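Note that this complex is displayed minus one protein chain, with the remaining chains in position.
To keep things simple, chains are lettered A, B and C as they appear, and every chain counts its residues starting from 1.
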Amino acid sequence: MSTQQAEPETQEAPEDPEMKGAESPQERRLKEKDDGMVDERSEKKAELEGETVHIKVFRYDPEVEGKQEPRFDDFHVPFKKGMTVLDAVMYARDEYDSSLTFRHSCRQAVCGSDAFFVNGRQRLGCKTQISELQQPVRIEPLPHQEVVKDLVVDMDHFYDQMHTVEPYFQDEDTPDVSDLEEQRQSPENREKIKMSSRCIWCGACMSSCNIAAGDNEYLGPAAINKAYKFAMDDREDEQIKEHRLRILEQEHGVWRCQTQFSCTEVCPKDIPLTEHIQELKREAVKKNLKFW
Amino acid sequence: MYEHDVIVVGAGGAGLRAAIAAHEAGADVAIVSKLHPVRSHTGAAEGGINAALQEGDDWELHAYDTMKGSDYLGDAPAVETLAKNAPDETITLEHWGMPFSREEDGRVSQRPFGGLSYPRTTYAGAETGHHLLHTMYEQVVKRGIQVYDEWYVMNLATTDEPDPNDRECHGVVAYDVQSGKIEGFKANGGVVLATGGPGQAFDHTTNAVSCTGDGHAMAYRAGAPLEDMEFIQFHPTSLPSTGVLISEGVRGEGGILYNSEGERFMFEHGYANNSGELASRDVVARAELTEVNEGRGVEDEYVHLDMRHLGEERIMDRLENILHLAEDFEGVDGLVEPMPVKPGQHYAMGGIEVDENGQTCVNGLYAAGECACVSVHGGNRLGGNALPELIVFGKRAGRHAAGDDLGEPEIRTGYGDDVEDETETELPVAPGVAGLDTTGGVAADGGVTADAEGILERTVETARQRVDRLMDKDDGVQHAEIRAKLQQAMTDYVNVFRTGEGVRKSLEIIRECRQEYQDVYVDDPSRTFNTDLQQTIETRNLIDVAETIALGALVRNEFRGAHWRQENQIRDDENWLKHTLISWDDGEPSIFYRPVILEGENKTYEPKERSY
Amino acid sequence: MAERYSSFTPGGTGWFLQRITAAFLVVVLAFHFFLLHFYNHAYEVTFMGTQARMENIGYFLTMVLFLITATFHGVNGVYNALVNQGLEGTQKKAVLAVLVIAGLALIAQGTYVALAMRGMI
């Protein structure tokens, strides 16, 4: 949910399953889920089908008794050439356990929904060939974010940080449309911001950064990169650039970065995050030196 | 209950644009979207935005190309509105900071695209849609427009007069995916549906998992007709395992298609003796499928697209992203082996019937983007024409919903005296409705006098009951099974090749799916982030939308644009210069036609042979 | 929204000085190591020897500067490390105070020592 969401006027809690009389079917299923029956089912089914991949998926659900204590479920998914990690969890969900929960949408690394912690590293599920991983493939939600359920983490904080850097052009809101002309921008300047503009807000970088983990207010690599995109764009004037640098220079801004490079390593869009952060540090120092 | 002037459902290009426009028109806007805005499928668009920007180009040429591309099923007022406004809207994006690719002199670059008489496709690298989406989201953040993200809209709250033209839409009912809470959203001005395409009705699609035609189904159930649903564009080169799109660029650079016997079939089997691989999308897609059907497909499924002969240097220079796509999503190295490709569902030309202002026949209900059909694309969409549609008509819908006067529309909507009833085709099965409740979006017991709040409350109540029933049911079928069956039927029978018999068969299977859906249950007992529940509801929408696609494909017995019928493989201008409209009539779909408008502002578009 | 970060401190200065001192330290520390472990040997150090070296005003000043930069670099480094770990509010102020006092004490004591070595006390 975004930051801009107001509190509802009427807050009606979802009906509490406990309140529904002796034992509602939902409740019964809530209980059944604890028995780990799922794993066996998947194993049997997959045995019939030849080559399989073994995945271990993190499970947690605050509402379901057996899942309140996090655990790993095993699934054996029939292997197909070209299979990605996302394909595997989708298969497990559709065939074995429909309550397996994760975000996903585009399946082509543009929506940024499905960053998971796969075999100890932040990766996009849809962009990771499962054949390249060591089995069993361990799939967990992104570290350093609160887990909502299974592989779904709370992204609010990430969005907040992204919004903090004023990620929008500061020029007038909407120009007059009559006889409008574009602003000029050199191809070189476009090239300069190219990589930074590719971010898909997947949050992998934030999750991989130790500093961001320790300091919740640290803007984090994604937001700084977003700011970089604007600060380096020549279409905005100098004054605005200074304003942007001022935001970045705050205590929890660029200086927090300890050049750990994890962010750069995990970014599925190959954005040179550390480099961008460092460049901004230098810019900020340059700017400050003027006042000495 | 939440209350706003304008509620925009969906936060893709169309939804964001509508929200910004409504906000600028002074309305209190909120966006309700099942995905966070930047996750919307607009982000997947690669190619570009058509707009007549340069000197020497002209909006009339753009309109002409679009009309020709549509196979004369586009409505001239819509087509001309698009062509006229696209330049300003594109430049507005530039002023908002969109990083377009640039020429040496600093102006935005444009490139040639299929079916265009002038290189007018404005682009931002190979990720135009990504930049468009993010730039507009930035503007939404800047304006502080309220976004309810990860709220799934289930239904519209509409009055229930017998004639949809008299109905009024007062808001939507949505549930918070994260908590399971169901709430009403009251819209004082209007509801704009911008929910994107219905690609998931097909087994193999370039569309996202979230493209489930929710808006189509909701509007349909509320009484707004769906228009030209049979026109589905199939892209000839998508990766077999995931449906990820391999752009036309590969063939443009000289990539060659081979069948399993190593034949360059586009030539050797005479599908397109002149242009070969570069023939238009539908021709290539049909050729590929013929090869597969005749046993010359690789693994009986796909054909090969080979670019190795282009040499590493050229590939790295121009098609580098293709290498990554093939590697990441198919595990294939395009430098050492050919890439497997097959046709995949790509775009729906049809959608919710609206006029140039984005309004449906139901008062206060708007639609924009891929889910709408102003009829710009007619029988076939030109590459690069969807994104301008989002910004041009998204903006108009937003402004109109906010109360701006945009003038009288020329396009008419809903059932009226200008339509013609379908009488000829015999339907194999009575089309029907899916789902446990049959009342759809229309408040059942309301009577005409119920006030907006009352209607909203009742719709919320219906939605709650429905969810409770799905959750409480303990056993039955799971939606995934039904969805798979539906998708398979659509891909088998309503794909690139359509025969009367096949389409009938699909309708029968769709009916089976619907019956099975009566027995659907949600296995996941939790209210927290229950994607099982969400997908179960989506599946119902898919069934309804799939049926309209199949119905359209059944009645339109001609070959126009992307729609091919075996029985009548010619474009039949005599009988078919008209839109197919399917409307929900108390749960009994009725089919009627509205003539296409070919009279433009300055000229009338005369249907010509569509050959390139 | 940026107003959330209202505690405006141009953190750049500290960062920048950390780098400058580091660059200086590389040279001096290397010199120090070579001189006292490879050229002279630490086990042969005597008061006389030290005193002799310290007699050289250049050497003396270098050592004092070495002490100051190293102390600044070290203390500032420790402070940054702690702040990075999410030290906030009073705690942060307290740590800063302690570190500043410790640093100043170290420099004072060190300078005193150096003067003593020079025989000036």
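Side notes on the structure shown:
Everything that follows uses one rule, which is that a residue touches a chain if its C-beta (ideal position, glycine included) is under 8 Å from a C-beta of that chain, and two chains touch if they have at least 3 such contacts.
The definition used in the following text is that contacts and distances are computed from a predicted model.
Remark: of the listed names "Cobalt ABC transporter permease", "Succinate dehydrogenase subunit C", "24-sterol C-methyltransferase" or "BioY protein", the one matching the undisplayed chain in UniProt is "Succinate dehydrogenase subunit C". Chain A residues in contact with the hidden partner, per the touch definition given at the top, are 60, 62-63, 70, 120-121, 143-144, 146-149, 154, 210, 213-214, 258-262, 264-265, 272, 274-275, 278-279, 281-282.
The set of chain C residues touching the chain not shown comprises 19, 22-23, 25-26, 29-30, 33, 37-38, 41-48, 50-51, 67, 70-71, 74-75, 77-78, 81, 102, 106, 109-110, 112-113, 116-117, 119, 121.
FYI, only the chains that are shown with their structure count from here on.
Nearest to the overall CA centre, using the mean of each chain's CA atoms, is chain A.
Relative to chain B, the most remote chain by averaged C-alpha coordinates is C.
Chain centres here are Cα averages; for chain B and chain C they lie 66 Å apart. Chain B has its Cα centroid 27 Å from the Cα centroid of chain A. In chain C, no position touches at least two other chains.
Chain A contributes residues 163-166, 211, 214-217, 246-247, 249-253, 255-256, 258, 281, 284-285, 288 to its touches with chain C in the complex. The residues of chain B lying in touch with chain A in their complex are 1-3, 20, 24, 35-36, 38-41, 43-44, 87-88, 91-92, 94-97, 99-108, 125, 127, 129-131, 134, 138-139, 141-150, 176, 178-183, 208-210, 239-245, 325, 328-332, 468, 471-474, 478-480, 484, 522-532.
Interface residues of chain A, counted against chain B in their complex, comprise 1-2, 4-6, 8-10, 12-15, 17, 24-30, 33, 61-64, 80-84, 87, 93-95, 97-99, 101-113, 126-129, 131, 148-150, 152, 155, 159, 163, 166-169, 171-175, 177-178, 180-187, 190, 193-194, 197-198, 200-201, 229-230, 233, 235-236.
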